[in-house]
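Taking it in order: structure first as structure tokens, then the write-up.
Apart from one protein chain that is not included, each protein chain of the complex appears where it belongs.
Coming up: subunit A.
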Amino acid sequence: AEEDFSWFDLTEIELLRVKCLPHTLDVLRASSLYTPFHIQLSHKTQRARAHRRFIELLPPESRNVEDSLRVRVSTEQILTLPELKANPFRERICRVFSTAPERDSLSFEDFLDLFSVFSDAATPEIKSHYAFRIFDFDDDGTLNKEDLKCLVNCLTGDGQDTQLTSSEMKQLIENILEESDIDRDGTINLSEFQHVISRSPDFTSSFKIVL
């Protein structure tokens, strides 16, 4: 089965590694799911690893490869992953990458999407685009003062004693807007955000999750 080996596919080698039954390969090949993904996880091992982690979240009866590529996992289960458990933005991440109508569950494709954006191979533009969506708490397409306030509170931690005082918060948000709001409309839109991020040296190294 080596002749089918091509770079961007979930190959038989990977599927064998995740211990699937042989006949499911025929099922997969027949379905239109067996198509190139063109995702950032360029390492085959990383994609196989992602698939293994995803399968662990599923209930035992749907742990075969067929179902795993079709079934969706609820957000609560995704949040039990150790990579996301300690992250203050975990709910936002799940919401952003979910393609379900109610935004409350992730399929394997969404899962792969998530880890591919957070991998090393994703370009800074992709990362900054998704970072903008994650930080946009009210989903209105811009970062206004309320979004920034939620963002800062997420960063400093939950709890009364860890938050900044209101005067400090005001000073901080004024400083942020002064640095990044180019057109002085009081909000940060995507292009201003990407412009700021492109000059931020730490962004690429901090916006990454290792599987």
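Assume a contact is a pair of C-beta atoms (placed from the backbone, for glycine too) under 8 Å apart; a residue touches a chain by one contact, two chains touch by 3 or more; residues count from 1.
Here is the rule we go by: contacts and distances are computed from a predicted model.
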*Given the options "2-methoxy-6-polyprenyl-1,4-benzoquinol methylase, mitochondrial", "Transmembrane channel-like protein", "CDK-activating kinase assembly factor MAT1" or "Proteasome subunit beta", which would UniProt use as the protein name of the unshown chain?*
"Transmembrane channel-like protein"
*Among A:R49, A:H129 or A:K145, which residue is in touch with the absent chain?*
A:H129
_subunit A residues that touch the omitted chain in the full complex_ = 7, 32, 35-40, 42-43, 82-83, 85-89, 96-101, 103, 109-110, 112-113, 118, 121-123, 125-126, 128-131, 133, 135, 139-142, 148, 151-152, 154-157, 162, 164, 168, 171-172, 175-176, 178-180, 182-185, 189-191, 193-203, 205-210
